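For this view, one protein chain was removed and the others were kept in their places.
Going in written order, the chains are labelled A, B and C, and every chain counts its residues from 1.
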Amino acid sequence: MSEAKCITRTRVRYGETDKMGVAYHAHYLNWFEMGRSDFCRANGKSFAIWESEGVLLPVVEAHCRYKSPLYYEDEIDIETTVTKLTKVSVVFSNRIFHADTGRIAAEGYTKHAFTSADGKLLRDGNPLYEWLSNMFM
Amino acid sequence: MSEAKCITRTRVRYGETDKMGVAYHAHYLNWFEMGRSDFCRANGKSFAIWESEGVLLPVVEAHCRYKSPLYYEDEIDIETTVTKLTKVSVVFSNRIFHADTGRIAAEGYTKHAFTSADGKLLRDGNPLYEWLSNMFM
Amino acid sequence: MSEAKCITRTRVRYGETDKMGVAYHAHYLNWFEMGRSDFCRANGKSFAIWESEGVLLPVVEAHCRYKSPLYYEDEIDIETTVTKLTKVSVVFSNRIFHADTGRIAAEGYTKHAFTSADGKLLRDGNPLYEWLSNMFM
Partner (left out) sequence: MSEAKCITRTRVRYGETDKMGVAYHAHYLNWFEMGRSDFCRANGKSFAIWESEGVLLPVVEAHCRYKSPLYYEDEIDIETTVTKLTKVSVVFSNRIFHADTGRIAAEGYTKHAFTSADGKLLRDGNPLYEWLSNMFM
């Protein structure tokens, strides 16, 4: 059965900190990606497989609000859900929590187009769209 | 005299590409940062100096729209402007252009709080706020 | 009781791949760092604590041999051991294995100086040196 919400646990790496002593803001987008990958895997078909079958998900928009800083070695929980789905695009929404307290650290989303391996927009639906679609019915 | 707009030229590094063969979306936030740093430097006072004098600019929000892909070795122009300024926060807006054609590749912004070196919000104005403020008067 | 060898499992992120379709070589140094951090944590005192107590471990040398490529979503096991220890420096050695087959993917090491928080070399021993030293007696 499908999981509509996925939680991925990881830790802040040393190289992800910056001279302010906190996690650098760009790395949160990498954590969002870990969440999306885990979401697909947890629902039975990894994104690597989807790509090998010819459906890509290039990011067309990304957004993040940073709410409380993260430090080196902090454990975080990345929550991933699908919040919008059309035949041509999908929005994954993420929240990042301090694993120890459950306090929110950041929230955001990425919007993706469905494209073929050569970058052409898939306008009339595609197997990954169908798969995500069935997950929410 | 102040420059209200700053252009920074750089190139897409090999390690900034991903398995789709294009620049990975998270790296655009690094390019935005290069633009902000260059903006301050071009206007006479580097951000490293501002930090050494006790004003930090942690990112509280980031947004990017990706409009056309960038490839390894592509030259890009990062345009940086200040689009909103209050006593407690500043918004830097960025556009990234393909240097050869002038076509837009991405656009977005980052919103920053003014804080002290120990992370406390500076609520009543600060020297960096004054400096940016004078730039637009 | 101390663990002389530590295994850390992680996965290759999308943003860690490059246009060749494999994990980019610089990221292996991040995995080595994850291994070192885990090594300290697994032995009872995290490196974040050591740093907060005033002992830093800046890298003075790094080396890696790449033996077989890693792909997006591959699970890897990072093995970390201490292979040399003097009063002024420590060498952590790492091997990275494909988690599914146990085949080696890469091996290398990082050499670190013991320094104080202000970057001064600690020449006459220090608590982290003592701790590592006791681990191997």
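By definition in this document, a contact is a pair of C-beta atoms (placed from the backbone, for glycine too) under 8 Å apart; a residue touches a chain by one contact, two chains touch by 3 or more.
The structure displayed is predicted, hence computed values, not measured ones.
Per the touch definition above, the residue from C:6, C:22 or C:76 contacting the chain not shown is C:22. Which of A:17, A:37, A:94 or A:115 touches the hidden chain is settled by the complete complex: it is A:17. Think of the hidden chain as still there; on chain C it touches residues 19-20, 22, 25-27, 29-30, 33, 51, 56, 58-66, 69, 110, 119.
Although one chain is not shown, part of chain B still touches it, namely residues 11, 13-15, 29-30, 33-34, 37, 41, 46-48, 51, 71-73. What chain A contributes to its contact with the hidden chain is residues 14-15, 17-19, 21-22, 24, 26, 72.
Just so it is clear, only the chains that are shown with their structure count from here on.
If each chain is reduced to the centroid of its CA atoms, chain A and chain B end up 24 Å from each other. A separation of 27 Å divides the Cα centre of chain A from that of chain C. We define each chain's centre as the mean of its Cα atoms; on that basis chain B and chain C are separated by 33 Å. Among the residues of chain B, those in touch with two or more other chains are 19, 22, 26.
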